[in-house]
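Only one protein chain is missing from this complex, and each of the others stays in its spot.
Right after this comes subunit A.
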Amino acid sequence: MSYDGLRSLLPKNDLLGFAVLALLLVVVLPLSLDIFRLNLVGKYLTYAFVALGLVLCWGYGGILSLGQGVFFGLGGYAMAMFLKLEASSPENTAIQSTPGIPDFMDWNQITELPWFWEPFNSLIFTVLAIVIIPSIFAYIIGVAMFKRRVGGVYFAIITQAVAAILTILIIGQQGYTGGVNGITDLRTLKGWDIRTDEAKYAFYFLCVFMLFVCLFIAQYVRKSKLGRLLVAMREMEDRVRFSGYDVSNFKIFVFCLGSAFAAIGGAMFTLQVGFMSPTFVGIVPSIEMVIFCAVGGRLSILGAVYGTLVVNWAKTTFSESFPELWLFAMGALFIAVVMAFPNGLAGLYNKYAAHHVEKLLGKKKGQSPDAKATVGTQGVAHERQ
């Protein structure tokens, strides 16, 4: 990309935001936190992938999906299946009645590796599957819904039902999926032990790197004509349709993109946390992921990352010291972010801090709040079904 292209993709304000985030994630946090805490931050960041996808779908496209946990889970399970197969080599599982298959299958009297597990022996297939399977799944849902002009709350309820279905299926089919415990006891990646501190550092930086890749893609979408069209559609879908655009295709695309982000997050989660279970797939985690996005500001892609970090940090701190208060705090957060701060942290930043920052940078005052802020306030006030 040429220099001019880069400048239009990342105007000065956004560049500063990206740089600050990069500094925080790449330099400040790894130097100031021990590996346990850094691993936690890495785990939180995997949710930021989902929140980022939701910014595009919900904030820009006006499509609220309450089933992002499905895609997070699909990505996470794909990764976990590969690692589990590697951990279940015939030597490691010699004590089982059928060596060479994952332990939970053996416990459930399954004697042969199911066909859909077979391809996950290959790392290349797994990496492709992490992105492609959830995208195809999202594409099917998207085509079925958006081509028929189903949107708004109906879409939210149906995606929620999909999340419920997948959770029940995973828990019910214990022999094929590990059931409610999920896929646990993952050990090595191509012979490299993933449980060491060294591996945890490596995965943290890999996660940050992937997050920035996704952030740049999101920024590209936001600045492109597609981003403008998404906003236009959210504000007044019929006018966009009458202007000759096929509205549903844009929605399907952004929904698939969001689900691919979520799936990458899920795979990163498995790598860093070392297991995957249906608790990250269902309705409750899916709605929690929406709140990460809402707290960060539903129109701000960087806000999604900060929102996720802040909410999860609060969750960990609260549940360590006052486990009972956490649900109250979480509930209050949902209500507050909807009623009082619909633009989240990014909205607060634009309102109170942005002009100070600009003053510090020695800019003229008149130029201040960029298009994002203006679009933001209107966007939330005019949200339609």
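FYI, a residue touches a chain if its C-beta (ideal position, glycine included) is under 8 Å from a C-beta of that chain, and two chains touch if they have at least 3 such contacts; residues count from 1.
Please note the rule applied: contacts and distances are computed from a predicted model.
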Legend entry - Hidden chain of the complex, named as in its UniProt record, picked from "Urea ABC transporter permease subunit UrtB", "Sporulation protein YqfC", "Methylmalonyl-CoA carboxyltransferase" or "Carbon-monoxide dehydrogenase large subunit": "Urea ABC transporter permease subunit UrtB"
Legend entry - Residue in contact with the excluded chain [from A:A80, A:A294 or A:L345]: A:A294
Inset, instruction - Could you tell which one of A:Q160, A:S259 or A:N312 touches the chain left off the display? - result: A:Q160
Inset, instruction - Identify the residue among A:L38, A:M145 or A:V240 that touches the chain left out of the display. - result: A:M145
Inset, instruction - Considering the whole complex rather than only what is displayed, give the residues of subunit A touching the chain that is not shown. - result: 58, 64, 66, 144-145, 148-150, 152-154, 156-158, 160-162, 164-165, 168-169, 171-172, 283-284, 287, 290-291, 294, 324, 327-328, 330-335, 337-339, 342, 380-381, 383, 385
